[in-house]
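A single protein chain has been removed from this complex, and every other one stays in its place.
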Amino acid sequence: MSDTPISRFPIPTLKDLPEDIQQRIKEVNEKAGFIPNIFLALAHRPAEFRAFFAYHDALMDKETPGLNLAEREMIVVVTSARNQCQYCVIAHGAVLRIRAKNPLIADQLATNYRKADITERQTVMLDYALKVSRQAEKINEQDTAILHEHGFDDDDIWDIGAISAFFGLSNRIVNMSSIRTNDEFYLMGRVPR
Amino acid sequence: MSDTPISRFPIPTLKDLPEDIQQRIKEVNEKAGFIPNIFLALAHRPAEFRAFFAYHDALMDKETPGLNLAEREMIVVVTSARNQCQYCVIAHGAVLRIRAKNPLIADQLATNYRKADITERQTVMLDYALKVSRQAEKINEQDTAILHEHGFDDDDIWDIGAISAFFGLSNRIVNMSSIRTNDEFYLMGRVPR
Amino acid sequence: MSDTPISRFPIPTLKDLPEDIQQRIKEVNEKAGFIPNIFLALAHRPAEFRAFFAYHDALMDKETPGLNLAEREMIVVVTSARNQCQYCVIAHGAVLRIRAKNPLIADQLATNYRKADITERQTVMLDYALKVSRQAEKINEQDTAILHEHGFDDDDIWDIGAISAFFGLSNRIVNMSSIRTNDEFYLMGRVPR
Amino acid sequence: MSDTPISRFPIPTLKDLPEDIQQRIKEVNEKAGFIPNIFLALAHRPAEFRAFFAYHDALMDKETPGLNLAEREMIVVVTSARNQCQYCVIAHGAVLRIRAKNPLIADQLATNYRKADITERQTVMLDYALKVSRQAEKINEQDTAILHEHGFDDDDIWDIGAISAFFGLSNRIVNMSSIRTNDEFYLMGRVPR
Amino acid sequence: MSDTPISRFPIPTLKDLPEDIQQRIKEVNEKAGFIPNIFLALAHRPAEFRAFFAYHDALMDKETPGLNLAEREMIVVVTSARNQCQYCVIAHGAVLRIRAKNPLIADQLATNYRKADITERQTVMLDYALKVSRQAEKINEQDTAILHEHGFDDDDIWDIGAISAFFGLSNRIVNMSSIRTNDEFYLMGRVPR
Partner (left out) sequence: MSDTPISRFPIPTLKDLPEDIQQRIKEVNEKAGFIPNIFLALAHRPAEFRAFFAYHDALMDKETPGLNLAEREMIVVVTSARNQCQYCVIAHGAVLRIRAKNPLIADQLATNYRKADITERQTVMLDYALKVSRQAEKINEQDTAILHEHGFDDDDIWDIGAISAFFGLSNRIVNMSSIRTNDEFYLMGRVPR
C-alpha cells in the first residue's frame, strides 16, 4: 500500500513550500505524529490551502455552550458519509472517537445516524446538517424552529449549517482528487490508551 | 449502552427456543465468543430464522475459484453501506477484515468502494452487486458481458447477485427492527493478534 | 413465444434434481396445473431453492387476524411493481385476484395503490411495506405508531415488513435472471369460473 | 364499486354539454360499448376537452410505415406506467392488446419493458420515449442517432417523443383528478373472441 | 448566433402553411413584433399546432378571481425551470415580468421559488403545481385541502394542475426539439418603458 499515490494531483516537496505552510504542516505532524494527507494534497495551491484551513479552524477549533467539539465532528462524519468521502469519514471518525471518548460512535453515525447512540437533540442537529448538505434549497423556518425547540440558538444553527457546507466542499475536493486516507486514522480512538 | 434494546421486536429467552435454534446459537457463541444479535433478533420467528440462516450459509460459507470468502464479504459491506444497514456493515466489515487479513479494507469499502484498495476485477464485481441492489430492473446482458471479460463465469454472477439480493433482505429486516450491533464487532480484525 | 428461455441461468432437468425438490415441484404442478417458472429457475441451486421456499411459505402461507391472505399478496404486488419485477407482479397479481375474489385489484395496485379500491387501513399497510422496500433506513417509531393506530400489532408489522423484504430479494433474483412469467398467470382470476 | 366517483372534479350531465362534445361521446360509446371515463372527466372544460382529443387523435389515430398503431400504444403503456397513471395503463393496455393481437404484451410492458416480448427496435423506441418522459432535458443527438440506426426517421422520432409528452400531460391530469378506470377495460383483449 | 437553427425538426416556409396557421402566426407577429419560435417549430404538424395552441389559450388567456394572468405565468416559469426548459423559462419569464409589472420576479422564481417575493398563497399554489409536475402520482386530498384553506376553489385547482401538466408537455417538446429561444425575450419587461 505504501506505493499508492496520495492524490491524483501533484504533491509538492515540503521544503519548496512557503514558510507559513511548512510551519503549519510541521505543527500538525508534531501533534498527530504524522502528516494527514489533506495537508499535502492541498499544498500545491498555497492560497487555497490557507483559505481552506482558516475556514476549517474557524468552524472546528471552537467550542460553544450549544455545540461541543465532539458534536462538530458528528456533523462532519454524517454529511461526509452521505457524500461518500472516504478521507473525511475515516479521519474525522478518528477525531470524533477521541473527542467523544466513544469507540463506537463514528461507525454508527457513518452508516445510519438514525440508529446511533445519540440524543434526540443531536439527531435534530444532524437532520438539519444533512438537509443543508443535500437539499439546502428546501431549508425553511420550520427547520429552524425545530432546532430552537431543542435549545440551539441562531449562532449554533449557523455553525451546524456552515460545518455541513464547508465539508461539502472538502468532500468534493477529496473525491475529485482521490486523496488517500492515512493508515494511522483507522485505529485511532478505538482502543483505550 | 448495556441497556439499549437489541431489537424493537421481542427477544425470546434462549431456553424457550426450539432445540435446533438453541444449538445453532450455542455454536456461534462458541465460535465467536458472543452471540451476534441477528441470531437473537430473528429467533422469535423460528421458521424464518431457519430459512434465513440456511440461505445465508448457502451463499456465504462457500469458496469457489471465482469468488473467495473475502470477496463475498466485500459484496455484503458495499451493498449494506448503500442501504445504510449499521449491523451488516459493522459485523460483516469485521468478518471481511479477518478474511482479507486487511484492517483497512472494510472502512474503505463502506464509504466509497471506487477509492478502495481493490483490483479492477473486484470493482467490476461490486458494480454488478450494487446494480442488483439498487437498479436490478436495469440489469442486462452488457453487465454480464463485463463480468465474463473479467473472468467471472455464470455461477459467480449468480453468487454475486444472490448475495446482494439476500443482504438486501437482511438490510431491510435490520433497519425495520433497529437491530443493535454487538460492541464486539467494532474492533475485530483491526489489530494483529 | 414458446422458444423464449425461462431464465438466463441454467434450468436443470427435473429428474436430475434432489428428491425433495422434485416432490415440491410435482405438488405445485398438481395444484396449479403448470410449473411456475420460479421453481425451475431456482432449482439449479438446491440449498437456495429450499431456503427460498421455506422463507416464502413462512410468510405467505399464513393467515392471521391482522393480515389475511389477500392482504399479503397486496404487499407483494405493490412492492414488486415499484421494483419493476414482471414475474412477481403478474404471478402474484393472479394469486391476489383469486384470494381477494376481485378481478380489478391487482392491476389497480400495480400501477398506483393510492388510487386502488382498498381501505385506509390497507393503504397504511402498503405505505409501510413500500417504505421498507425503498427507504428502510428511514423507518422509525412514527411509522409503527400509524400502523398501531390502524389496528396492526407488532406481529403484523413484522409480517408486512418481512414480506416486503423477502420479495425485494425475489424481485432482484428475477430481474438479474430474466425469469419469464408463465403465460397461464395473465388470465387467472379475471373471469368468473 | 359502482358508487366510486369517476373524478374528484365535477362530471357534467351529458345533455348539458355542447353539441360537438355530446356527439363525440356518443360516437365513442357506440364504438366501445361504454363511455371511457376520461371523456366524462374532461367534459366540464369544453375547450380543453376539444384540444385534448384533437391532440390525441393527431398522434394516435395514425399509422405510418415507421410506427404502427400497436407501437404507439406501447409508448403510452410504458410511459404511463412509469408515471403511475392507473387509467392510462389499464385503458391503453386494453387497446394495445387488441391492436397487437397479443394478450400478454401490456402487462409485460407495464412492469418492465426491458423484459417484454418486443424487438430490439421497439426497445430503442421505448428507451427514447421514456427519456422524453423523465429526462427530456438530457435528450441529445446521440439519442437520435440510435433511433436512426434502427430505421426510425425524424418524423417517427417526433411521433415517439410527442406521444410520450402528450401522455405525460394526460397522466398528470388523471392523477390530479383521480379519474377512475372503467371496469370494462381490464379484460379487453385478454380472451380470444 | 443568427445561424443557429430554431429546431432540430423541420421549419416549414410560412406561405406553405394552412391558412389558419398563417393567420395565427401573423397575429402573434403583429402583437409581439416578432414570431416566437415555438410557432415556427410546431408548424410542420398543423393538427398538433392547432391542438397545442387551443389548449394553451384555454388555460392561459383567462383570468379568474382565484388566479390572475401573472399567477398563471408564475406556474409556467416554476415548473418549466424544474424541467430545464430554456424556451419556456425565458419566454414566459418575459411575459410574467410584464403581467406582474415586476422586473425581478421571473429570475427569482426560476432559481428558487421558495425565496421569491411572493405571497404565502402563491407559494402554496406553486407547491401544488410542482407536485403535479414531478410527483403527480402522490397528489392527494391533503394537497387539495391546503389549497382550499388558502382560498383556491376546485376550478382554480384544476387550472393550476392543468397549466402544470400542459407545460410539462410543452417542456418535453421543446427539449426534444432543441427549440431556440428568440433573443427578443431576454430583455422584455426588465426596463421601464
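Lettered A, B, C, D and E in written order, each chain numbered from 1.
Quick note on the criterion: a residue touches a chain if its C-beta (ideal position, glycine included) is under 8 Å from a C-beta of that chain, and two chains touch if they have at least 3 such contacts.
Remember, predicted model here, so these are calculated numbers, not experimental data.
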| item | value |
| --- | --- |
| Displayed partners of the chain not shown (whole complex) | A, B, D, E |
| Absent-chain contact - pick from E:95, E:110 or E:173 | E:110 |
| Candidates A:39, A:52, A:113 or A:185 - the one touching the absent chain | A:52 |
| From A:14, A:28, A:139 or A:187, residue that would touch the chain that is not displayed | A:139 |
| Absent-chain interface as seen on chain E, which is shown | 1, 4, 80-81, 84-86, 89-90, 93, 103-104, 107-108, 110-112, 115-117, 175, 178, 180-181, 183, 186-187, 190-191 |
| Residue numbers in chain A that touch the chain omitted from display | 8-10, 45, 47-48, 50-52, 54-55, 57-59, 83-85, 132-133, 136-137, 139, 141, 144, 154, 157-158, 161-162, 164-166, 168-169, 171-173, 175-177 |
| Chain D residues touching the omitted chain (full complex) | 137-138, 140 |
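Following the convention adopted for this analysis, only the chains that are shown with their structure count from here on.
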| item | value |
| --- | --- |
| Geometric centre distance via CA averages, chain E-chain D, whole Å | 24 |
| CA centroid of chain A to CA centroid of chain E, Å | 44 |
| Between chain C and chain D, centroid-to-centroid distance (C-alpha), Å | 28 |
| Multi-chain contact sites of chain C, meaning residues that touch two or more partners | 84-85, 112, 137, 175 |
| Set of all touching chain pairs, with the criterion as stated earlier | A-B, A-C, A-E, B-C, B-D, C-D, C-E, D-E |
